[in-house]
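Removed from the display is one protein chain of the complex; every other protein chain stays in position.
Just so it is clear, A, B and C label the chains in written order, and each chain counts residues from 1 on its own.
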Amino acid sequence: MARNLLAAGFRVRAWNRTPGKTPQGAIECASPREAAGQSELVITMVADDAAAEQVTLGENGVIAGLPKGGMHAAMSTISVALSRKLQEAHRAAGQRYVSAPVFGRPEAAEKKQLWIVYGGAPADLETCRPAFAAMSQGVYPVGAPPQAHLAKLIGNFLILGLLEAVGEATALAEKGGLDPRELMTIFGKNSFGSPVFNGYAPRIAATEFEPAGFALPLGLKDATLALQAGAELRVPLPLASLTRDHLLAALARGRESWDWSGLASVVREAAGLPPRRA
Amino acid sequence: MARNLLAAGFRVRAWNRTPGKTPQGAIECASPREAAGQSELVITMVADDAAAEQVTLGENGVIAGLPKGGMHAAMSTISVALSRKLQEAHRAAGQRYVSAPVFGRPEAAEKKQLWIVYGGAPADLETCRPAFAAMSQGVYPVGAPPQAHLAKLIGNFLILGLLEAVGEATALAEKGGLDPRELMTIFGKNSFGSPVFNGYAPRIAATEFEPAGFALPLGLKDATLALQAGAELRVPLPLASLTRDHLLAALARGRESWDWSGLASVVREAAGLPPRRA
Amino acid sequence: MARNLLAAGFRVRAWNRTPGKTPQGAIECASPREAAGQSELVITMVADDAAAEQVTLGENGVIAGLPKGGMHAAMSTISVALSRKLQEAHRAAGQRYVSAPVFGRPEAAEKKQLWIVYGGAPADLETCRPAFAAMSQGVYPVGAPPQAHLAKLIGNFLILGLLEAVGEATALAEKGGLDPRELMTIFGKNSFGSPVFNGYAPRIAATEFEPAGFALPLGLKDATLALQAGAELRVPLPLASLTRDHLLAALARGRESWDWSGLASVVREAAGLPPRRA
Partner (left out) sequence: MARNLLAAGFRVRAWNRTPGKTPQGAIECASPREAAGQSELVITMVADDAAAEQVTLGENGVIAGLPKGGMHAAMSTISVALSRKLQEAHRAAGQRYVSAPVFGRPEAAEKKQLWIVYGGAPADLETCRPAFAAMSQGVYPVGAPPQAHLAKLIGNFLILGLLEAVGEATALAEKGGLDPRELMTIFGKNSFGSPVFNGYAPRIAATEFEPAGFALPLGLKDATLALQAGAELRVPLPLASLTRDHLLAALARGRESWDWSGLASVVREAAGLPPRRA
């Protein structure tokens, strides 16, 4: 994402938890505070709530560095509750806060094929638009900042639901004498074909769970965030619980490095199949 | 389907449980036996296992009428166990039996946009191909006759999984202040967009559960058939159980005439929402 | 049960699917029909619906042999639907039909410690009472014959729910550093202590799943019958589905000979524990 910003001509001041990962052409900063100090737009993209909170609200965080009226676009997948907390903190500091979580695997990020759900004021979107355009193929406003973070969690929940469905479907196919790869290819060419389906179903059918595009522990994190949002809003999500249990079971067997589609390995084992085909 | 066969120039001898439903141009017969009597290819398309068994194995059924070497293409969605039973009965009678269950809503049938999963010998497919071509846009061989029936059940299970996922997703969106219709439209334009998703997700988001394209009791029938196949093959299908429970709950509230996507109404009520938006 | 009847002074005419299993003192008969021929009360106790149907309605079955006004007490665990069918068949034959399914493991049967839920007319119970008294410690009327069979399925469902709960509880205890056997003993001495809990919880905690008191496939049969009754009556039973899935998964791993409490082995494996402690 930073490389795409640089390629589009933006001046980028970067801070990364692991020093030395700053892309060529960007100015490496010592802290989020320093990076935010002279920026018109601060973009944060980190792994989880703890990191997002630290990077934004911590002693050397974004809020401490951003000037009054400055803008923070939170692009990580974080909880609705934290998004609300960041919104309030920025408001109290006289700064602007928008959310812009992204959909797409790492390859999509490289190719500017991410798509963004945007939460924030329409005017603020105009400020961000050139940067977003440099990183993505589309931006979809859905409401206030916490709403866009909820939309992202909902999207990831829909993917989890698909992984579960395909996991069960391919286990049934395999034990019933069908070739699951062939079947998923047929389905993907017809009514079921979507980028998500065609990205995941053949891999699940082939039991290719490594290398991870999105690792199992991150999937568990997002299932948990969806369930927390559901609990706050009083919305039972039994399918989210089901996928969470299968992700947990995969981790209980030491599959931390597998892709989240590896939840299907647990479904396979419940059917008496090996976690991966030989 | 019969009308499309007639339009393609086939001579059609038809039998229907409800007399008088024979399409113009077809010869109405008094029984499946009579319809099968002088036919090169018998096609059956009925509502459930009981009907398929009666129509095929009953006193005045297909097997009684079909000449030696005659062909029966079972196009209904039936159980794997019954498909196997029909296969054996035809074999014993010196007749040919293939399976060709279809995907597509009634509108797709009218427009020849069904697609077919085919179970049977390649040579038999050549015999059937002109008739299949008159009714569908594509035929996909997947194995023996019971396998194609399993493939059909797997496809319907994948749709049920989608209905559940979208039901939970839209309930969460709605209670979280998002517009679920807008969100599903955005998702459908991007990674999630497939004919199935774009056919169902906006309707679920709009809580448009009537009129039924595929009625709730038929959905329950298919969820039950998938679970039975899973039990036989020792494959637990927790997502199928989840959707089955929601279909049952919808029927417990008298929603027999709703579309099977109406299982989302139960998810809504669990979240404290009305079954349909006002 | 037959031995207890003989010990109480009854004349017993017996038929068993496996010849030579007739207890000493009983008259071995060639068929259910023959056994029923000269009996005041016919008792059937068989493994499943198929056997119960065969033994009662088959060519040489009970109905064919029982005189007008004769009484049949169906003591097996069978489906509500079959119980209704038998009720109608006996009525049509001018015979009396009651249901009397039993609770208790084989040891309880030997020691006359079974207890019976009774479905039928109060007057018919008086006819049966001496025989029931010779085999059990208590008889509880609950309604018509199919209702007592439903009550039995409900009881077995409650046990399945307990097995699942204890399975999850002991897996959590074990991974959390507690001694699950000690914990279940403490719970069993206090608020949780019941014959069922104290019979099963320590064994699950000790992972003693063999020999079977009630084998896994029978547990699956009863979970399935409960779910069928639920489907007929439009009552979703998600806990029954959960236990059914775990029983299926245990069978998928070849544990046919284990006790139904062995469903806990699947819960253990999902937690990354071996199915049985070393």
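Following the convention adopted for this analysis, a residue touches a chain if its C-beta (ideal position, glycine included) is under 8 Å from a C-beta of that chain, and two chains touch if they have at least 3 such contacts.
Everything numeric here is computed off the predicted structure, so don't read it as measured data.
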Option from A:A89, A:V102 or A:V235 whose C-beta touches the chain left out: A:V235
Which residue of C:P23, C:G37, C:P67 or C:P238 touches the chain not shown here: C:P238
Identified contact with the non-displayed chain, of C:L6, C:A93, C:A134 or C:V196: C:V196
Absent chain, residues of subunit C that touch it: 80, 103-104, 115, 117, 138, 140, 142-144, 147, 150-151, 154-155, 157-158, 161-162, 164-166, 168-169, 171-173, 175-179, 182-183, 186-187, 190-197, 199, 226, 229-230, 233-240, 242, 267, 270-272
For subunit B, residues in touch with the removed chain: 238, 245, 248-249, 252-254, 266, 269-272
Touching residues on subunit A - with respect to the absent chain: 220, 224, 230-231, 234-238, 241-242, 244-246, 248-249, 251-252
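By our rule, only the chains that are shown with their structure count from here on.
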CA centroid of subunit B to CA centroid of subunit C, Å: 37
Distance between the centres, which are taken as Cα means, of subunit C and subunit A, whole angstrom: 50
Junction residues of subunit B, two or more chains touched: 230, 234-238, 242
